[in-house]
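For subunit A:
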Amino acid sequence: MAAGAPVIEAKGLNLTFQTGDGPVHALKDVNLTVNRGDFVSFIGPSGCGKTTFLRCVAALEHPTGGTLTVNGMTPDEARRKRAYGYVFQAAGLYPWRTIAGNIALPLEIMGFSKAEQAERIERVLELVELKGFGKKFPWQLSGGMQQRASIARALAFDADILLMDEPFGALDEIVRDRLNEELLKLWAATGKTIGFVTHSIPEAVYLSTKIVVMSPRPGRITDVIDSPLPKERPLDIRDSREFIEIAHRVREGLRAGHGDEV
Partner candidate 1 sequence: MREKVLPVLSVLGIIVVIWYAAAVWMNSTWVYDQAERAGTTVSFAEMVPQTMAQDRPLLPPPHQVVKELWKGVAGQAVTSKRSLVYHGFVTFRGTMMGFALGIVMGVALAVSIVRFRVMDMSVMPWAIISQTIPIVALAPMILTVSNQLGIDNREVPKAIISAYLSFFPVLVSMVKGLRSPDAMQLDLLRTYNASESETFWKLRLPASMPYFFASLKVAVAAALIGTIVGELPTGAIEGLGARMLIGSQFGEPLIMWAALFASAILAGMLIVLVGTVEQVARRRMGGPA
Partner candidate 2 sequence: EDVTLQLKWVTQAQFAGYYVAKDKGFYEEEGLNVTIKPGGPDLAPPQVIAGGGADVIVEWMPAALAAREKGVPLVNIAQPFASSGMMLTCLKETGIQSPADFADKTLGVWFFGNEYPFLSWMSQLGLATDGSPGGVTVLKQGFNVDPLLQKQAACVSTMTYNEYWQVIDAGISPDDLVTFKYEDQGVATLEDGLYVLEDRLADPAFQETMVKFVRASMKGWKYAEANPDEAAMIVLENDETGAQTENHQKRMMGEIAKLTAGSNGALDVAAAERTVASLLSGGSDPVISKAPEGAWTSAITDKALQ
């Protein structure tokens, strides 16, 4: 498929959870098109439905209304074609596997050879700066290290679409910057489509080609900003005028989303 073709298309998407005390309208009338090779960030107050939307895309949640297609298929068909790499908001490592074992898990399932597995594990561990921790068990790692291990797990295989739910939330600025750069490099090299949830406005602006601003109760999209920044992004682009302008627009959008509460 050509770059630029629509990969994710949501039309009038709705999702309502039935809970003990009444329905929760997690997504309301969401329309969004993500093209091949896009890097889309989702930003919005907590509880606005970012996770829920990503879960819908990955066919982990079933919308109660509207249509959603991925590569022209239903999300479930795309899932069966192993289109997704998903980094959850919590690390979600399997406690009975070592870090290396956790990263090996998707590789085993997708049938990589033992040698290939070892080679990839080595590579992604290095990428997330966890070299030498492969043999540790999850509970022997700090929170940030666990989060990085879970990122490594999603990067180890070549999914078309990478969905990342606040992957860098537990990392310090320096590592975060470094991983941001790495992620951009990876994206540039592979042309993956990336859906990325973050709470950091600079991060969203720095990484994305498209920024989706959401607002809660009911969860909906309030703004979609196409970034005019070039594909090549040195770290100091963050001091450029364009960057600051986009950041400002995002912040305004966010503030508006919070408006109803304050």
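Candidate entries met the following condition: all candidates are chains of the complex that A comes from, given by their letters.
We take it that contacts are C-beta pairs under 8 Å (C-beta built on N, C-alpha and C of every residue); 3 or more make two chains touch, one makes a residue touch a chain; residues count from 1.
Computed from a predicted structure; not experimentally measured.
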Item to check | Single touching candidate for subunit A, where 1 or 2 all sit in one complex | outcome: 1
Item to check | Residue ranges of subunit A touching candidate 1 (in the complex, touch as defined) | outcome: 55, 58-60, 79-82, 84-86, 88, 90, 92, 94-98, 105-106, 108-110, 137-139, 163
